[in-house]
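See structure below.
Missing here: one protein chain of the complex. Every other protein chain is in place.
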Amino acid sequence: MQRKLTLGLASGLVAALLTMTSSVSAQKSATDDIAKYREMIADGNPSELYEAAGEELWKKPAGPKNVTLEQCNLGLGPGVVKGAAAQLPRYFKDTNKVQDLESRLMTCMQVLQGRDPEEMIDAPFQKGPKKDMEAIVAYVVTLSKGDKIKVSTAHPKEKEMYDLGKRAFFFQGGPMDFSCASCHAENGKRIRLQDLPNITEQKGAALGWGYWPAYRVSSGQFWTMQQRLNDCFRQQRFPFPIYGSDVTIALSMYMAKTANGGTVETPGLKR
Amino acid sequence: MNMKITRLKQLLAATGFIFATGLVQTPALAQQKNDPKFNKMIQESFRADGIAALNRIDQDATQKFCSDPKFADSKQGQAMREKIQKMNMDSIKQPSDGKYIGDWKNGERIAQSGRGATWTDTAETPIGGGCYNCHQIDYKEISYGNIGPSLTGYGKIRGYSPEVVTYTWNRINNSKAYNACSNMPRFAHFKLLNEKQMQDVMALLLDPESPVNK
Amino acid sequence: MADPMRVRAAENGGIVDVKILMKHDMESGQRKDAAGKTIPAWFISTINVKANGKDVFNGQFGPAVSKDPFLNFKYKGAKGDKIAVTWNDNKGDKRTDEATVS
Partner (left out) sequence: MNQQRRSVLKYSAVFGLMASAGLISTVQAQEWNKAAFEGKGLDDVFKILGAGSPDKSAAVTLNAPDIAENGAVVPVGITTAKAEQMAILVEKNPSALAAQFFIPAGTDAFVTTRIKMGQTSNVYGLVKADGKWLMTVKEVKVTLGGCGG
């Protein structure tokens, strides 16, 4: 019976393939139309509103020490913002850690301004201290727009973070058995009408990593990479990833390194 | 019979379906080792939020095996793959009332919804099947994904035989019974859908009156 | 206080292309909060654009205009024109920002 069943299914499959051809063209026009839609909204990215606010926050004295962030070292030296985001995450000697943009900004806020990182970690996205963080991120990443993604794994801690990130990418869990790879490890895949970049390859990784942080039209919010990853885990039905935790930095390291050579298009404009 | 099967394999290969991963020859491989550093990172990076408790990152055997796709797809992984499939197959229960086909209209609603089971949901949030996220089903719905195969004309093409009905029921209940590392969630195993909801989704695919079969 | 807008105005062949991004939630009045209570509508209702003190555009929005509204129009003008954009919302908040045509 088992064999008969297999054959029955197989002939069904063939028939399914034959009927599929007609619907493929309809699908193609739908994805073409979506491309047109994206083109229409590309002009006028509301990220600019956040970027402007972020620049002000960067230059405004704040925190218990009432100091600006202008001397923050994002990896290219104190005060160098231009191009810095294109080379993150990276290893920082002063913290002896690999840090992504947001965890590094928390360090600057703590060291320069005397702010408590716990307040930032615990705050909900889009509110309170996170709202400031989001604007600052918009400002910083805009200053790398057009640069090439250039992330190093030369330092042993960077290499270790990359390896951990790669493993985390394939780590399945939750009631739906999902990992990042469930959706992002094959070419040509879609959820509904949204193309899913294959993050295990350079091209796909650059399409993902290179366009986030972004303004998201569905929520009308500017999302940092931390929030993007947070929502991935939410939809994977995982528990809540702690803001700036190692798993988020490791995954960022894996994506960024895989994307090396691609172009930074941030801040992006996403569905 | 054998000849038929050979032809079938050729056909599947020609149409780009990688069906039996066991056919792919790979060099000697062992399952990835337990890495205390990695485990520590996972343990320390998450916190419980609402219904999304921390035990969600405690992997069962299937999840653990499939988190190492290189090994899982290898020749060396075959024995384990079969063991996992059998384990999942054995966990499937046939419908308690003997009914396989419910209400396709309700099935369509379940197929459309991708909600539920996240930390922004409550235990009362109805969990959707999320079927359109990955499958084409009713051809009138143009917004569908392609992670899974198209299911348009499902019953019309495959017929409504008891074999097809049982296979479909099993596949919705626990897809890993047929493919250890299928991307499809195990809807019954993790109680994502209840028996009635699965009967309704069955109807969407296998009721001759469902728009899927028109 | 309302957040600043982004106003871009560029002249080409005697026509000034004006692009405005406004920071506003544009709450539709259709949404409910976690407790099931309707969130009241809150939106930019009128927008006025002047070039060198003279009206070049007037618009009225309902709550169906998207969050962080975008507006693009064109008028006959010249480089150096002083553009002033003012919006008012239905709760009485308002904001004016200026730009120079490039």
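Points worth noting:
Going by the order they are written in, the chains are A, B and C; count residues from 1 in each one.
Here is the rule we go by: contacts are C-beta pairs under 8 Å (C-beta built on N, C-alpha and C of every residue); 3 or more make two chains touch, one makes a residue touch a chain.
Please read these numbers as outputs of a predicted model, since none were measured by experiment.
Considering the whole complex, the hidden chain is in touch with A, B, C. Within the whole complex, the absent chain has one touching residue among A:R38, A:K65 or A:K82, and that is A:R38. Residues 15, 26, 28, 30, 45-46, 48, 55-67, 69-76, 90 are the ones on chain C that touch the missing chain. Where chain B meets the chain that is not shown, the touching residues are 112-116, 118, 128, 130, 132-133, 142-143.
Summarising the interface, chain A meets the missing chain with residues 30, 33-34, 36-38, 40-41, 191-194, 217-220, 234-235, 271.
Everything that follows uses one rule, which is that only the chains that are shown with their structure count from here on.
For chain A, the chain with the farthest CA centroid is C. Chain C has its Cα centroid 30 Å from the Cα centroid of chain A.
The mean-CA centres of chain B and chain C are about 48 angstrom from one another, to the nearest whole unit.
Of all residues in chain A, those touching chain C in their complex are 43-44, 46, 48-49, 52-53, 215, 217, 220. Only residues 1, 4, 8, 11-12, 15, 17, 32, 35, 37-38, 41-42, 44-49, 52-54, 56-59, 62-64, 66-69, 117-120, 132-134, 136, 139, 142-147, 149-150, 152-153, 157-159, 161, 163-164, 167, 176, 183, 185-186, 190-192 of chain B touch chain A when the two sit together in their complex. By the touch rule above, chain A contacts chain B in their complex via residues 1, 3-5, 7-10, 12-17, 19-20, 23, 26-27, 30, 160, 164, 167-168, 170-179, 181-183, 185-186, 188-193, 196, 233-235, 237-242, 245-248, 250.
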